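Below: the structure, in structure tokens.
All protein chains but one are shown at their positions in the complex.
Chain naming follows the written order as A and B, and within any one chain the residues start at number 1.
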Amino acid sequence: MSTMAEPAKAEAKDTGGKALSAGARQERRLGWLLCAPAVIVMIAVTAYPIGYAVYLSLQRYDLRFPAQAEFVGLTNYGAVLTSPFWWDAFWVTVFLTAVSVAIELVLGMGLALVMHRTLFARGTVRTAVLIPYGIVTVVAAFSWQYAWTPELGYLASLLPEGDAPLTEQWPALWLIILAEVWKTTPFMALLLLAGLALVPEETLKAAMVDGATPWQRFTKVMLPLMKPAILVALLFRTLDAFRIFDNIYVLTAGAHGTGSLSILGYDNLFTALNLGIGSAISVLIFICVGIIAFTFVKLFGAAAPGAEVKR
Amino acid sequence: MAAAGRTHAGRWAVVNVVVVLYALFPVWWIVALSFKDPGTLTDGDYIPTDWTFENYRGIFATSEFTRALINSIGIALIATAIAVVLGTMAAYAVARLRFPGKQVLIGMSLLIAMFPPISLVSPLFNIERIIGIFDTWPGLIIPYMTFSLPLAIYTLSAFFREIPWDLEKAAKVDGATAAQAFRLVIVPLAAPGVFTTAILVFIFCWNDFLFAISLTSTESARTVPAAIAFFTGSSQFQQPTGSIAAAAVVITVPIIVFVLLFQRRIVAGLTSGAVKG
Partner (left out) sequence: MAEIVLEKVTKRYPDGSLAVRDVDLDIADGEFVILVGPSGCGKSTTLNMIAGLEDITEGTLRIGGRVVNDLAPKERDVAMVFQSYALYPHMNVRENMGFPLRLAKVDKETIDRKVEEAAKVLDLSEFLDRKPANLSGGQRQRVAMGRAIVRDPKAFLMDEPLSNLDAKLRVQMRTQISRLQRRLGTTTVYVTHDQTEAMTLGDRVVVMRQGVVQQVGTPAELYDTPRNLFVAGFIGSPAMNFLNASLSAGSLHTPLGELPLDDRARQALERREAPREVILGLRPEAFEDASLTPRTDGPVVTATVDVLESLGSDAYVYFSAEGGPVATAELEELATDSGLGDTGAGADQQVVARLDAATRAREGAPVELRVDMSKAHVFDPSNGANLTHPERE
């Protein structure tokens, strides 16, 4: 009726390289086929232009005098990196990024805990928190601008007569941070909330039984368990904050020493109309972002690819 | 015990109210501004003393705004549609199929998600001028759909992963072809995920400012966020505050409606990829 095999160790028989089965081949082809359009679009719209930007950055290319375009090697980079404008913008960007991400992390964690723990009106709170996320940044920025404009805004009226905070460097920088924090904390909070949901309730109960205070439960149990979620949130928010543009453009237009790198790049292109220098700035910003991402991954051990992206 | 419970609840109520106020106050401020007439615009009150629709009538009377609104809606919708279709295809492959190069695709989307848009502005500006799509709808649709593709792929593949493998196997054994299994089983189940992704991508496109001011130069493709920034008062000395506030409210309302209706889904979509990482 049936034969039976000797009890045997399941060693792979040596058959050499057998071709893939028809099913696997078909699956492979379908996979490529389905991904192809997305890949082509992504390469065409990002990889090619960034390559083109590198090419442009090696040219002297002033839009006012297009005929004079010529290859100048790294001259544009030299010009940018020795320019005080670049370094001012660079440090402003670093400052804005570091401070706003730090504040967002603390506030976002608080907000996440509120959303996680609150006993009632949870839906209302979540909806309210989503509103800053959904609002167009430019709209929010105008709201803040009007709030701080003397004789117009409710917040400006709290200040001493004659104060115009948006026209002074430090107050303006802090207001930019405020606007940025308001807009993006909810996103941070949602990512952290997702991380909180991964902390098993029983583990917290066990810690409570073991005599941990609420603060100890938070620092010794929750935070370590949430580490991956925190890192992902930090990475994405840092990279996002580094390209800050909308808020500054509306609030100060980059005046009074508040211009970020993105503002600098934009101004060079559209005000100075210098495509060569503008492209060099683009490439340098791209390198900065690459360094940040690389540092994050190296320092904190890969912040899981497959992670959520901003917005 | 009961008293302690009440103070506990009371504390949460205070915290919740603070959170809600924090989130809503700037929004309310701009709404209030939009309903103020020019005379009381500077009174700093949170509630307009004289309600007026003048600002709204004003902006809808100019093509500067109506044209921008049409541009915004059209560009965001088309970019969303394309991104969701391409994203769905790629996400299905990522979530379900084994093929070499999958990691490359995932890495590439991650890279684009981190890409500083300003780095693309200069080259795209030049390329679009050369091929003649500068200041046109496609000129904005193309970067929008590209930058929202990673978001679409991540969110959708998280949704696809939640559809049990067994359902597809069952469909196959039940006699479905691959196409039938996809159409009759996968698509209906993925629909909520696709919808959520569409909302997120739409918000992303709707929100953009940098590309909108860099890759347009006239009314023909300028979207509302960019148009607002170029609003001028009716006279040189008059700030366009009221108009800007009204325009801001108009483009904020649809987003708030989305958020109110689909709060749960948006949260699920935003955090789906992050959790499963």
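The working rule: a contact is a pair of C-beta atoms (placed from the backbone, for glycine too) under 8 Å apart; a residue touches a chain by one contact, two chains touch by 3 or more.
Note that the structure is a prediction, hence the values are computed from the model and not measured.
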Touch criterion as defined above, residue of B:Ala68, B:Val185 or B:Ile228 at the omitted chain: B:Val185
Interface with the unshown chain - residue positions in chain B: 164, 166-167, 169-177, 180, 184-185, 188-189
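We adopt the following convention: only the chains that are shown with their structure count from here on.
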In the complex with chain A, residue positions of chain B that touch it: 9, 12-13, 15-16, 19-20, 22-24, 26-27, 29-30, 33, 41-42, 44-46, 86-87, 89-90, 92-94, 97-102, 105-110, 112-127, 142-143, 145-146, 149-151, 153-155, 178, 200, 203-204, 206-207, 209-210, 213-214, 224-225, 228-229, 241, 244-245, 248, 251-252, 255-256, 258-260, 263, 266-267, 270-277
Interfacial residue positions of chain A with respect to chain B in the complex: 24, 27-28, 30-32, 34-35, 37-39, 41-43, 45-46, 49-50, 52-53, 56, 111, 114, 117-121, 123-140, 142-144, 146-147, 151-154, 156-157, 182, 186-187, 190-191, 193-195, 197-198, 228-229, 232-233, 236, 239, 242-243, 245-246, 249-250, 261-262, 265-266, 269-270, 275, 278-279, 281-283, 285-286, 288-289, 293, 304-311
